[in-house]
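Supplied in structure tokens, the structure appears directly below.
For this depiction, one protein chain was excluded, whereas all remaining protein chains were kept in their positions.
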Amino acid sequence: MDGNVEDFVETARNKQALNMAEMTKVDCRHIDVFYDEKQAIYDISMEIQDRAVTAFIGPSGCGKSTFLRCINRMNDTIESASVKGQIIMDGADINDPSIDPVLLRSRVGMVFQKPNPFPKSIYDNIAYGPRIHGLAAGKSELDEIVESSLRKAGLWEEVKDRLAAPGTSLSGGQQQRLCIARAIAVSPEVILMDEPCSALDPIATARIEELIDELRERYCIVIVTHSMQQAARVSQRTAFFHLGKLVEYGDTERIFTNPEDSRTQDYITGRFG
Amino acid sequence: MNSPAPNPETKGTFVTDAALKRLKKRHAAETRFKFYGQFAIAIAVLALIALLVSIISQASSAFQRNMLVFDITLNAEDVAPNGTDDPDAIARNVSGFNLLLQDSLRDQFLPEDADASETRQLFGLFTRLAVLPVAKKTAAHVDMVGTQQTVSVALADDIDLYLKGGVTERKSIDLGQVASARGAIGDGIYVSLAPGTDTSALAEAIGGFQEQSLDDSAPTTLIGIGNTWYSVTGFSSNEIALAYLAGARVAPDPSQGIRALVLAQAEANRTVSDRQIAWTMLLKDEGRIRKAFNSTLFTNADSTYPELAGTAAAIVGSLLTMLVTALLAIPVGIFAAVYLEEFAPKNRMTDLIEVNINNLAAVPSIVFGLLGAAVFINFFGMPRSVPLVGGLVLGLLVLPTVIIASRAALKSVPPSIRTAALGVGASKTQSVFHHVLPLAAPGILTGSIIGMARALGETAPLLLIGMVAFVAEVPDGPTDESTVLPVLIYKWSTGAERAWEPQTAAAIIVLLVFLVLMNLIAIILRRRFERRW
């Protein structure tokens, strides 16, 4: 185990702590995304703040998920997709060929639309990330990471007696929290959430939203959501996407009470979408 | 993710040395794993290439063969006994033609007092039945009798193989010219080489072969001077002792060229004797050995002589068998698929049929052979070795394949088509037969052809129902004794003579051509009619 990795994570932390107020965590500049010939994202630039929840809203097919997947280079896994532009994170362009997507993703976690626990035990689901990145020195350290991640995700009390049970045996809401715990386990700085509640019932959704609010204290969270109420409830900043373009971006309160663009106005008042 | 190694110069906070070190290991594992996959694919592709190349290179020599040409008068008393002009009698008179050609060879090459062994060797240049095409041609043009004709017969398999470079390794050496010769044909002849030339090349070649040989037998050396061939009994650096072997019985003249032929194996270890080789060389010098396309391979039925054996009977047998197979498997398979996909109620009986069909598709083919032997032959008393039974067995064998393919094709027709037909008042049966089945037809057809291709290559079950019998005639119908191509391949591959090997490979090529054609048709059908819903 490399103790240095923790140092590495710590330095990043300290740096953030120094200029915490209004700090920009991710700075996206002129992003274009193409699927083969078809352009899906048109010249989007935005700065995403640390220690805050940023919500991406917009009608389906507007490119908000595609844009989200740029931030941890998940689009690399799609053969036909190509991304142009710069995404600066802690002073480095993550699209630079010298940046390893594997390392990037250990710092930018992601939670998906449908809960997707690995076909392994609950424990192994959480331990998977720390194991591949070598974050734990031994069994006891790994146990600690698993427990703290599950606690942070608010799942510990429910599963502490059956850590060896398969992850798929949990209920949908629990599975999603398991996936969040899994993402937290590698101590990321950014957590991307792609409609994390779309497959869940209202009670499970409320539980996740609470969790997101708690996590905001430590992480930079970006959430794509279909539900404007959800965006209003959990986010501090909101970006409205339409037809692959960023229409409006600002404080959630302002966006929902006093939008500048007529399209945003139409969308949040339910005239389309 | 094929990312290049991180470059420390441009690192942001993303990279520390420790993480880099660990990452290096992980990326090495990644590269290794990817390489395993490429390696596995390379092995599979190489295996396929090795298989095809080895078979094609074997087969290529079988498509061409060497014919012995005669310029000969077809004497009536030899070829048309008792003055007959009945074509059938002439065609059947194989021994007459045979004697005529054998005599012509003997007159040319052997003295009156030649012993039986020599005569046998000479007559071994071609097999008796090889004259059959000549007899048939004469029978078809009776006016050829009594006239001078140019006819050609296939050389015996071993001679043919020798001419194609088989039987034994060899080396031809030019030893310059004869300076002087002494001795007589009967007692042995001594030839001195022209000044400036010596026998070192000869010694070198012999030494080379001797080193390779597993046993201690010495290589043989034959010498040709003019129209005479000798075997070497000994040699010094510029003189060679020779014993007469074949050809003109005249002593060598000065300034004639000396050709040496070093054969890696001793005479006792090969299927072609020294004399036969000498005669072959002489005939070649006369221009009487010609290469011709081996049409026998496609026109003849099976034979015990490789040079006369062909695939005609097996091809017809295969076609007849396929006909029976298609008549059984395709309609029954399609109807069964229609029933299971469109009509079957969801009950245990249907489940049973489903499980049963899936299992049947995985039952070893030889078990179907046992079924055929026990049920069709033993219980129902059907005859052995006939395409009818073979076709039935293969039909049952490919039935699950056809059913599964047809079901997949039916499944791919969207339910909206069915509801549309039902919506205008068609009955269930009408909607299936008027709308669903025609739309699924290309897929069903493709599946059926692929099933037929599988049946065409099937061997094991047919062995058990006696289709391995020797069949020398092209079958007339599905109840005639016959064999099929794959079984013929199996039988030829067990033949003892070396000449069967290229012959078998050639039959494999014929089979593969049929299979490629069938698959091409299937692919074209799929391309042409493929429909995306």
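The first chain written gets the first letter, and so on, giving A and B; residue counts start at 1 in each chain.
Keep this in mind: contacts are C-beta pairs under 8 Å (C-beta built on N, C-alpha and C of every residue); 3 or more make two chains touch, one makes a residue touch a chain.
The criterion applied here is as follows: contacts and distances are computed from a predicted model.
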item	value
From "Tripartite tricarboxylate transporter TctB family protein", "Phosphate transport system permease protein", "Homoserine O-acetyltransferase" or "Malonyl-S-ACP:biotin-protein carboxyltransferase MADC", the hidden chain's UniProt protein name	"Phosphate transport system permease protein"
Chains in view that touch the one left out, judged over the entire complex	A, B
Touching residue (missing chain; options B:218, B:292, B:355 or B:472)	B:355
Selected residue (touches chain absent from view) among B:145, B:258, B:315 or B:336	B:336
Residues belonging to chain A that touch the chain removed from view	72, 74, 77, 79, 102-107, 109-114, 116-120, 128-129, 132-133, 179, 182-183, 186, 192
On chain B, residues whose C-beta touches the chain left out of the figure	1, 26-27, 29-30, 32-34, 36-41, 43-45, 47-48, 50-51, 54-55, 58, 331-333, 335-336, 338-340, 343-344, 352-353, 355-360, 362-371, 373-375, 378-381, 383, 396, 399-400, 403, 427-429, 453, 456-460, 463-464, 468, 486-487, 489-490, 493-494, 501, 504-505, 508, 511-512, 515, 519
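Quick note on the criterion: only the chains that are shown with their structure count from here on.
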item	value
Rounded Å distance, chain A centre to chain B centre (Cα mean)	65
Footprint of chain A on chain B - complex, ascending	1, 3-4, 6-7, 9-19, 21-23, 26-27
Touching residues on chain A, where the partner in the complex is chain B	2-5, 7-8, 11-12, 15, 76-77, 89-92, 94, 96-104, 107, 132-134
